[in-house]
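Excluded from the complex is one protein chain; the other protein chains are retained at their positions.
Up next, chain A:
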Amino acid sequence: MSHDHNHDNELDPFAARVRALETILTQKGLIDPAAIDVIVDTYETKIGPRNGAKVVAKAWVEPDFAVLLIRDATAAIGSLGYTGRQGEHMQAVFNTADTHNLVVCTLCSCYPWSVLGLPPVWYKAPPYRSRAVIDPRGVLGEFGLTLPATTKIRVWDSTAELRYLVVPMRPKGTDSWSEERLADLVTRDAMIGTGLAREPA
């Protein structure tokens, strides 16, 4: 099937609904459509999991930074220039050989935007929000992650304004690696707790 003109918005009632709302608010002078463009560009190109990966890599190579990250994560993360909306009150939680951390927001979609960007769809959807607290191992299995039966699992439900960043364990065989190279091993999922840092290739 081919189309000779673009009518995507006519096909999608919800797209039309959002467009109508934007039109009404713009006509009333309540919003600046150019501000929407800047917001979208910020989260599409500037703020994302690369920020968090740099925080984790720095904590791996600089013990003093790791100590600050434990004590005052907001200040530690702010020292790298990552501040602001949905990152105002940060906590960093460190995985150990004994304990694996997993972050969820059962009540809505609280997520550390300043270091991870916008949350993925699955993080905001009922399957993850309902089961992370009662069946974390089952959930991790759906991400392809099976932890030893003896590993303790700590689930952090973000019920207040604290935002959690998981610091995964540093992979073995990376002792001589630079911070920049290490950051490439730190995935978004590793910083939510639904994954581990990548092993060196």
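What we mean here is this: contacts are C-beta pairs under 8 Å (C-beta built on N, C-alpha and C of every residue); 3 or more make two chains touch, one makes a residue touch a chain; residues count from 1.
To be clear about the criterion, contacts and distances are computed from a predicted model.
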item: Chain left out of the displayed complex - its UniProt protein name, from "ABC transporter permease", "Cytochrome c oxidase subunit 1", "Nitrile hydratase subunit beta" or "Transglutaminase domain protein"; value: "Nitrile hydratase subunit beta"
item: Residue among A:Ile24, A:Val67 or A:Leu80 touching the omitted chain; value: A:Ile24
item: Positions on chain A where the hidden chain makes contact; value: 8-9, 12, 14-25, 27-32, 34-40, 42-44, 47-48, 83-89, 104, 106-109, 114, 117-118, 120-122, 124-131, 133-137, 139, 142-143, 149-162, 189, 194
